[in-house]
Every structure is written in C-alpha cells, then in structure tokens.
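Okay, handing you the structure first.
As you look at this complex, bear in mind that one protein chain is not there, while each of the others sits in place.
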Amino acid sequence: MFLHIVRRLGASLPTLFLVSVLIFLLLRLVPGDPAQLLLGDLATEQSLARVRQQMGLDLPWPQQYLIWTGQVLQGDFGRSIQTGQEILPLILRRFGVTLSIVAVAIVIAALIAIPVGMIAAWKQNSRLDVGLVAISTLLLSIPSFWMGLLLLLFFGLHLGWLPVVGYVSLAENFQRGLLYLIMPVITLVLVESGTLVRMMRSSTLEVLRLDYISHARAKGVGERTVLARHAFPNAFGPTLTLLGIMLGNLLSGIAVVETVFTLPGLGRLLVEGIYARDYPVVQGCMLFIAALYILVNIVIDAIHPLFDPRVKDT
Amino acid sequence: QAASNETVTVAMNADMRSTQPGVNRDGNTDGVMMHVVEGLVGYREDGSVGPMLAERYDISEDGLTYTFHLREGVRFHNGETMTAEYVVWSWDRWMDPETEWRCLADFDGTVGLEVTGVSAPDEHTVTMTLAEPSALLLATMARPDCGVVAVVHPDSVDEEGNWIEPIGTGPYKFGRWDHNRSIELNRFHDYVSRDEPMDGYVGGKQPTIETVRILIVPDPATVVAGLQSGDIDAAMLGSADSRSLRGVPGVELAVASNGQRNGLLIQTQDPLLSDPRIRRAMALAIDTEQAALGSSEGLGTPSNSNVPVASAWYGEMQAQGYEYDPEAARALLAEAGYNGEPIEIIANRRPVVPSYNVAIIAQAMLQEVGINAQVNTMEWATQLDRYSRGRYQMMSFTYSPRFDPALMFEQITGDKRQEPRKVWDNSQAIALIGELSRTEDDASRQALVDELHTMMIEDTPLLFFFPGVSVAAYREHVEGFTPWFGENPRMWAVRTIL
Amino acid sequence: MSLDDASPLLAVSGLTIEINDKLVVDDLSFAVAEGETIAIVGESGSGKTLATRSLLGLLPSGVNCRVGSMRFKGNDYRLDDLEALKTLRGHSLGMIFQEPMTSLNPALRIGQQLHEGLKLHTRLERAERERRILAMLERVGLARDRALLECYPHEFSGGMRQRIMIASVMLMAPALIVADEPTTALDAVVQREVMETMLALTREAGNATILISHDLAMVAHYASRVLVMCQGKLVEQGETVALLAAPRHPYTRKLLDALPRRVALAPPAPAEHPVLALQRAVIEYAGRRRWFRPTVSKRAVDCVSLEVARGETVALVGASGSGKTTVAKAIVGLVPLHSGEMCFDGRSLAGMDRSRRRTWRLDCQMIQQDPFSSLDPRMRVRQIVDEPLRLDAALDRGQRLARVNEVIDEVGLGVEFLERFPHQLSGGQRQRVAIARAIARKPRFIVADEPTSALDMTVQKQILTLLVELQRRYGFACLLITHDLGVVEQIAHRVLVMEQGRIVESGERDQVLDAPRHAYTRRLLMSLPQLAARAEGGFVLRERTLAGEGGAPT
C-alpha cells in the first residue's frame, strides 16, 4: 500500500506542476503591486524600485518562476514579503490550527452522521426518518458563516459562555485551547453532518435493497448486526469518498469560518496573502493546499479497499 | 484583570511587519515601536515637533548646524546608559543603504534635505550639519514612519549587522511576538521620564501597566464583541464600529480627530474632469457637513482643509471651504455642457478607513445635482495600484497622517508626468511647498500654508471632507486610553483600576 | 411422502399480500412434508418470491400488509408477527436467493460469512466450525482449502458464488430450504451442476425444499410436487407426474406449451451464394497498454468460418466467453476482423467500395440480448422503430410513419404502443420493439444475440415463434446466438458449437442434437431437461439418451 501511495504521488507530479504554473501566472496577472502595498500611499519610485529588486520582483517572470520552483524543490518556500517570516513554518503553523478544527469536526460529524444516516435508512419513511432528513436538509441549507455568526451571537455574546476573540493553541494551554475550538468545530459539525447524513442514508438505502442483506437476515442475523456488519462497510464507501472531498475542501476552504472566529488558520493566511499581494505566501499556500488535496484523495483511495475489497481490482 | 495595572489587552487590526522601526513597517508597526524606541525629537499632540531624548536643541544662524543636547541618565532596556556615541551609531546604521531604511532618501539629498555629517563632540552632545538650510529636518526626524530615527543600542543587531530585536529607550521593552496572534510589551522599570506632562509622542511618560498584550484581531465586529465580553480591554476603532458600542455597559468611548484626511481624489487629466467647472460643481454639490457626519457616525469634524483640524497649523483660513450650493452646481454643469456621462468613484471596504461610506454618500449627493456618479468598490491592493498609476476618474481615499504642513501638501502635490500618483499638478503650488520646507519662521510658514489652502480650494483637484476619526474604546477599568492626532494607542499613559 | 401425511413440516394458510391495494398474493395455502421437495412455478410477477419471503418475514420495505398463518414443526405462527418469524430464520428456515452476484456481501471474506450462521445457531468451537465449513465447501464442489475462506466474493465466478451461498445455508441444516430461482442467472451447464449439488445435499440431510422457478421442465426433474401460481393465486397443484400428465388449469397448459419442442422447419431455398460468409476470421482484443511492456492482445475468435444462406437460421452455441458475441459484433461491424474475410453475397467486404459497404451495413441488423438495455430509455417506441428508417433516403416522413405502423403491427403490438416509453413495456414487449426495429428496413441479414435469454418461458416461446414467422415472410438470413439448446431446437436449421474461440462442431440441427460428437456439445445437451409430449396428451419427463454418453459434471 505504501508503494502504491508513493506511485500515485509520483503520478500527480504533472498536476502539481500545472498547479504551480497556474498559481504563478494567476498572481502576476492580478493588478496590485506588493511593493506598493508594503510602502503605502507615500511610496516613491526609488523606494519601490528598491523593494522590488530586493524581492526579486524586477526579474522577468520565467526567471522568477524558475527561482521559485527551484527553491521549493529544495524545501524552501521563501519569505513573506509583508512580514519577512519564513513561509513553510508559517504555513505549517497555520495549517495546524485549521487541521485541529477540521479534523475534530470531521471526526465528530462522521461519528454522528453515520449512525444517524443508517438509522434513517433502516427506518425508511418512518416519522423518525422524515424528521432526520428534514433536519439534515435544513442544516445543509445554512451557510457556515451564517451559522458561525449566529453561534457567536448566542454563545459568545448573549450567554457569554465561550470566548469570542483570540486563539490559544492546544499545545500552549490545552484547556483554554479547547474553549476556542468549540464554536468553530460546532459550526463545521452542524454544517457538514447534514451532507453526511443524507449521503449515508442514501447509500445505506441502496445497500439494504440488496440480496446479501436479505441473505444475512435469512441466516437469522439480528438487525443490529445486519446494519453494523453487513450494511455499514458497503454503504460507507461512497460516504468515505465524500469525506475525502469534504476534508480536502475544508482544509483549504474554511477561510470564512476562520474569519468569523478570527482563527489564525491557513485559509485566512491565504486570503490575507491575496489582499496583501504577498506572492510567496499565496504561492506557498496554494501549492501546499493543492498537494494536500491530492494527498488526501490518494489516502482516501488507499483506504477505500478496507471497506470495499472490490475496489482493489480496478 | 487579577490586580490593577497587571495586564491590559489591546486589539490591533493587523499584525506588525517587523521589529525594525522605519524599515519594514506600516502604521501598526509604528504604533508598537513608539512604545519601545525613542528619537532625539518627536511629535507633540498638535503636530509640532518637541524634544525627546534631546534635552533641547540649538540651530546655528545659517540654519546649517543643529546641536542636540542629550538628556542624562537615560537608559537602554539592557541597562546601559544612552550617550551621544549611540546616537551616532544609530544614525550611521539607518543611513547605511544595506539597512534599507525607509527614510534614507529623505536625508541623503535625494528629495532635497541632505544631512552631510553627524558627530558627537562629547558624551551628551550631537551635532548634525546640513548641505542647505531646511525647515524639515526636525519634522522628518520626528516622523513615526521613519521610526523617529530611533536611538537603539548596538546589541539590537548581530555581528553581521542583521537586526535582532529593538533595544531602545522607550517606556516598554519588546517582549514576545506570536506572529499574527499577539505581541507582548513589558514595562521598562528603569524608564526615566521627562518632567513635562505627556504631549503626543513626547513629554513625560509614566508606564504603569506591567504587561501590554496586543491582540491581532482583523475583524472589527469581533473587536466589538471582544470589548463587550471583556476579552479585550481597549482598542482604537473606526467610527462605524464604535457605533454598536454606544451605551454598552462597561465600555467607554472617547473620540478625537487624527491626522488622516478623507476625501475624493479627482483625476484632473480625465477628459471630462479636466474641466475645472465640473470639479467645482462637484464641490458645490456636496454638503461637506452631511458627508462628514454621515460617513463617520456623526463623529467627524467637517473640513475641506488638507490640514487636519487638530493640527497646530489649522486656523481660521483653513475653516474656509466650499459652500453647499446645488443650484450653482447645476448651473456650472450646464455651462460646462455636462451631459450625464458616467463618472466612476473607486472605493474600498477596508474596515480601517471610511472610504466606502464617503463614496456612497458623495455619490448620492452628486446624483442629486445630475452627476451620474457610480461607485465601484475594489480591493485595496487594486485601488492602490490605480492610485499609483493615476488610473481613475475619482477615488475615495484616505491620506495617512503627516505632521508637518509641508509634508501634508507634498503628499498631494506634484508633477503627474513624473509621479502619476500625485493629484494636484500645479507648478505654483509646488514652488510654494518648496518655500514652505525651507522656511523656519512659524508666522511666515502659516502664511504659506494659508495660501496653499486657498489655491487648493480654488483649483479643486480633490475634495477633503473631514480628518480621520480615532475612537478609543475601552473597558471602564482602563484609564488614560485616549485618542489623539496620531492614531496609535499610547499605553504609557494607561493605568487600570479595579 | 404426500399431502395426507398427518402433520406436515410446514402448512401455510390464507397467505395474502397486498401492495397499494393490489393483491399480489391472494389467499395462498399449501403444505410441505418432512424431507419433501416441492416446486412453485409461475410466470414472472406471479408472486412466488413474495409468498416465500413472507415465511421468513423478509418482505421488502414498503410491502407489509398481510394476513395469514403458518404451522411449522407443530407450532403456529402469524405471518405478520415479524419477531416470531425471526426466531425461525437460519436454523429452521433457510433461503437461497436468485442472484449469486449480489447475495454475498462483497465487503466480507467468505469465511466470515460462512462462520456467521454457525456462530449464531450453534455453540461450536471455532476449529470445529471451520472443519465443518471446509467439509461443506468440498461437498458443494469447491476445494477443501482454507485459503478460500480468505477470499472475497468478487474473486469467484457466479457458479462458485452460488455454491458458496448454498454451503452457507446448508451449514445451518435448516429443516426447510426455500430456493428462489437459484440458478436462473447461470449458464446451462453450470445451472445443472449447481442444481444437482443442492438437491443431493438436501436429500442427504433429509431437508424439505421449496424450489421456485418459472421453468417447469427444470423443476419437474427434481420436485415431487408442483404448485402453479398465476397472478398471485395458486391455480393448480399436484404430484409432478400426474400434473404433467394431465394439466387441468389453462395456465398450466400454457406453461407446458411453451416448452421447447423440436419442430420441423422448411429448409431454405437453395441459393447461389450465402448471404453472409465468414472465412477464417480471427478477432483480437487489444490488451491493456502498458509503458515499456509489450501489449498482449487477446484472441477472442480464432479462425472461424461460417455461412448463412437466405431464409436460413444458423445457431451459434457455446459456453459463456466462448466468443459468440464477438463474432456477431464483427459481422455487424462493431469490431474489426484481425484477419480472415467476410463476404456478402459472395463478394468480399474488403474489396467493396464505401457505398456498397454502406449498403451492406444497412442490410444487416442486430437484435440484442437484453431488451432492457438495448432501447434508449428516453425515446418513444415510435422514435425507436423510426430510427433505422431515417437512413433510408428514399422514404419521406409519411412513408416512414406508415412503415412504423406496419412493422409494429407485424411484431404483434398495437399502434397504441407507439407513444410509450421502454420502461412502460414488459420484457417481452420490449424485445418485440427491438425486433421491429431490426426488421423495419427489411434487412437481408439479422444477427440475434441471445434474443430470449432474459425472458421467461412463455414469452420466450412467443418471441421465437414471431422470429420464425417473420423469417418466413421476409426471408432474411439469421445468425442466432444462444447458449440454450431449447431455442436451437425450436428455430435453427443448422448449429455451430463454439468453444474458446473456435468452432468445434457444426452440422444440421437434428444431427448435432441427436448425435453430438464433441464433449462440450454433449454436456450442453445433458444439462437441458426435457419433457416429452405424450401421445394421449400431457407430458412426461424424458431422460435424454445420447449416443456415446461422456462428460460428467465437474
């Protein structure tokens, strides 16, 4: 399996290359000059030229690209134009924040959604099922930033139970750190579990129709075992794929949630980088995210056969 | 808030850029650094220059030699005593092109002012010589964006000359910097204060708070929430955000005008807008008072002047602006043959400036007299790009504070062919500014400032409506957190009571 | 064993199932004695599956209204008492399902699935369970190999999976086994083998069996009693021999009529050239291309020659995967010949110019195996039948419409079907539409690839009759592909037997069927159960006797 992953990673190199070219071009085409932004409204031609030269922004694009990729290949993502920080550690630190939220949220969402979805399917068309489907459709229809705002208003301001600003990492102070994670995690859990419940429900329905479920029942297997042992592994396949996509999207796309809760995550780093035209930061983030996305998908593909042995053959 | 004066948490909307004053900086960086480092001189509350590390200074008859007499007993954060030797060392470091000091060009003759030599005749005296007399030396030295030409200890850099961390003489020592999250400043217990009362960045400073925690919170709504919940003790806010804090128990507000100027830039080279009658019509169409109050939650002070109201240079003359006269505006438009051609006003929605509000309100008023104004919001980076290329018709823009009137006018005036970002291209004005920067006598300077103001109002290359508004919002146990001409908080004046 | 046994193993009475106010099983009562094998036959949709599933409380969700009771081993159960029925599952009542591809859980190793039942119903140690499982696997004809238990279902063929299914049910030694069309999805030879295995096992264990099928001839072989269902009702039941000899209900008679019977066919008129001739055709499928490795191509058809004359039907039979469909595809131009020659009216296709080749294409039509996937689900019947006519430039709209009406009538569907969509038709009706589409342009040659294997017996009969009738009218040459010798008996003039891409036997129909020379042909024939018509009416089971009886089931 390890070898398989390595091979898939190798196969995704052309994609990464394309991604890097795209990112690079995209950024250069955007109006806005990092040097100008750095110096503000009083920049003079000389000072601008000096900053550009310092950042290597005065070189022709192909040369800039080659320098950048050359450095990246050596594991050096460069330094931020704005803050001069080294980018790779910066990305990793910010990613840690995002990851801790997303990972916790996805795990909780999956733990809730999978049994709920299966029970809804098992009790198809019952009142319970209709209720669960209605709730999950409702949750699905609330954008995360709106949900976050409402939570913030209620738990942070109205009840004052949870801190509304700042962030303390878990490593720093575990208990306080947890407090800062609660609302973002709840937001993501609520929003994502809607999708997951529906997915799990429909794939379970699909599976419950099949003969091997009847066969297991005919053998005298109890309903709980039928669901857990016979239906689950088969119904989980599509949900797993969805989880992968979701994870990929969340790891990069929770800029809005990070904005609402002012979390120093990867999404905000990217958005701020874009605002500040901090080329190295944006390039680094996007490349990192693309690689992450590819990696997540590969890993998901790799663990898929655990749930569906047929996949291995294709 | 366990005990009085223990810790105060201040919110700041973005992280600072570096710890090297005047090099890689922005307004926030300056704000933090002003707690850590000091220069020979600094700005007072009203934008005039006062001594800081210098006890006093003399200027020679010919205006070419400045002699600074240093205060005695001032210590660096590492315990060493500040002497003339360190002033010269610091100066040399800033003037070294390697350092990439932002203000290098302002002192090496590139722009005009040229310092030819700095020396230390004795331990407590520093002399500076100029190539030509200039009124701008002290004003430039006092600029926060130049890092007030900070006097720092050589241990601030390593053997190769790379910057490590500022070891200055300010009331606070630089503590911990957790990028993008928080900055900690620790009280400098051995700080020796001047005797005068606090005045702007100079005067007496009595740090009392042990730890100042500066929290980076980009989102103003969150700052508001944090102030309400008590997670944040104090913050400087824009006028719009302060509104929701009015009447909130436990939170107090204080308002002051600052050195920013908000207004609409007009591209005088635009085929349509090159007609002074149309520009004039716009000026007459806008009710300055309404525009100022409406876009600042009623906190701004209406003024068409380029000199902010809180400045020492703001006088009766500067209070003269445009009369609101929509009828006259319509007549002028008709005269100019304006025919409903669309005019684009570029604005941005950065939370720190009222750019968008000004544009929206101006749009409404311009439309009232038949000017087809259309607001187009852009991301700041894009707007700034347009600004620096001069590619716009109109633009809602906020100028960052300058303390000296010559610098204020220099911000807006210049030759567009050479510097497209300049808005007011008037050779007569350029000459006047040159004269202003050479003149030292206050009365003559005021006369020049007045003349420039009148010319600007006449020419209408841009429309100022009001200077920026700083709102200090703080929990009620915080004292001395006051807004002022310079926008940044001054924590050395703050104490807490429980 | 007979009905008047004092206490039967199972006695069902008043079983009624309703779906949306429609009775799909109507007051069904029957009994099964200890150790007896009975069969339930009836056309598709007659309620066989639902009736038997309800005994185990295994009705699909949404189907649940029922009345009825059953007496099993002296205890009474209400059929709507799911909890009570659940206690019977596995060790008392076992069920084997129709579709081997979906009856084993693809996510679990077969060892786990085999252990599961035993674990539930016995207190055996793991080692002992495994011993039994391996023994059972051997009994059903698989290797006694522990490694098998580690495999997943997808690693087995359909026949093997069905054997595993049977093993898993038999392991629990239920007193009564319900086998719902256990072999319909398998090819004839495998079907026979699986059936034999299953019944040998049940007989050995003294289990009673309910065998469900729509193939009367097949079940007659194995069951002592037959129940005939029609539209949810039990219309007739009795001892197999007696029922076959004297069917009373018209529906039973119709079922029996549908049995394949050899009929004399008018020999085709002699012609100068065969319509189609294939000479030493070789067809290869490109293997998967890999970088830096030679591409291995697969030879699906190896040097096949055949001829079909005007008005003649030639049957191509062979096991699954022997290359029959490939030959058909090559003829209609869907896959290219690797080598060899194809001639049309005595002229080689390779030498023809484009327009003549096109004429040939237009003159050659195909009827596919699966009526459910061969019609575009988004088109109305009229559009479907009209499709081939659109290429005939000589016809205008009106003429095309007229032809469509004519053809649809010829295949036995009324014009009222023209506006329907395929999903609104039954399987038989769909296949008629497919035939209408094929003959609409009056082609000279038709390839029919297993045209009836997806249909039930009665419908199959109708379709074949229709084909014979249409051939008589239009005189097209027909290449019929099938693995069902019953079909061959009914309509083919000549037979070609294929095995692994080669033709292993060919000849006149009677000659091949009565005196097969090749072992594979014999096996095929052996697996075809036969009922013979009696002179005095009714039918009797007939054992096929072949000259030089050879190959036994593996």
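As written, the chains take the letters A, B and C, and residue 1 is the first residue of each chain.
Criterion: contacts are C-beta pairs under 8 Å (C-beta built on N, C-alpha and C of every residue); 3 or more make two chains touch, one makes a residue touch a chain.
Following the convention adopted for this analysis, contacts and distances are computed from a predicted model.
Here one chain is missing from view; checked against "Acetyl-coenzyme A carboxylase carboxyl transferase subunit alpha", "Peptide ABC transporter permease", "Molybdopterin synthase sulfur carrier subunit" or "Cysteine desulfurase", UniProt names that protein "Peptide ABC transporter permease". Looking at the complete complex, one finds that the omitted chain is in touch with A, B, C. Across B:Val224, B:Ile343 or B:Leu448, the single residue that touches the chain missing here is B:Val224. When the full complex is taken into account, the listed residue touching the unshown chain is C:Asp370, out of C:Glu239, C:Asp257, C:Glu341 or C:Asp370. Among the residues B:Asp26, B:Glu45 or B:Asp241, only B:Asp241 touches the chain that is left out of the figure.
Set against the missing chain, the residues A:Met200, A:Ala255 or A:Val281 yield one that touches it, A:Ala255. Here one chain is not drawn; of A:Leu66, A:Leu92, A:Leu153 or A:Ala228, the residue touching it is A:Leu153. Contacts to the hidden chain, counted on subunit A, fall at residues 12, 14-16, 18-19, 22-23, 26-27, 29-32, 123, 125-127, 130, 133, 137-138, 140-143, 145-146, 149-150, 153, 157, 248-249, 252-253, 255-256, 259, 270-271, 274, 286, 289-290, 293-294.
Counting over the whole complex, subunit C has residues 62, 64, 329, 332-334, 358, 361-362, 364-366, 368-370, 373-378, 387-388, 390-391, 423-424, 434, 437 touching the chain that is not drawn. By the touch rule set out above, subunit B reaches the unshown chain at residues 219-221, 224-225, 228, 240-241, 243-244, 248, 290, 293-294, 349, 351, 356-357, 360-361, 363-364, 375-379, 382.
The working rule: only the chains that are shown with their structure count from here on.
Fewest steps needed to get from subunit B to subunit C, stepping only to touching chains, is 2.
The interface holding more C-beta pairs in contact, when A-C is weighed against A-B, is A-B. Here the spacing of subunit A and subunit C, counted between their Cα centres, is 50 Å. Each chain gets a centre from the mean of its Cα atoms; for subunit A and subunit B, those two points are 40 Å apart.
For subunit B, residues touching at least two other chains: there are none.
In subunit C, no residue touches at least two other chains. Against subunit A, the residues of subunit C that register as touching in their complex are 53, 56, 58, 60-62, 86-87, 89-91, 93-95, 97-99, 102-108, 116-117, 120-121, 152, 154, 165, 168-169, 172. Those residues of subunit A lying in contact with subunit C across their complex are 124-125, 208-212, 214-221, 229-230, 233-234, 307-310, 313. Listed in rising order, the residues of subunit A touching subunit B in the complex are 30-33, 36-47, 50, 54, 82-85, 90, 94, 152, 156-157, 160, 163-167, 259-260, 262, 264, 268-269, 272, 275-277.
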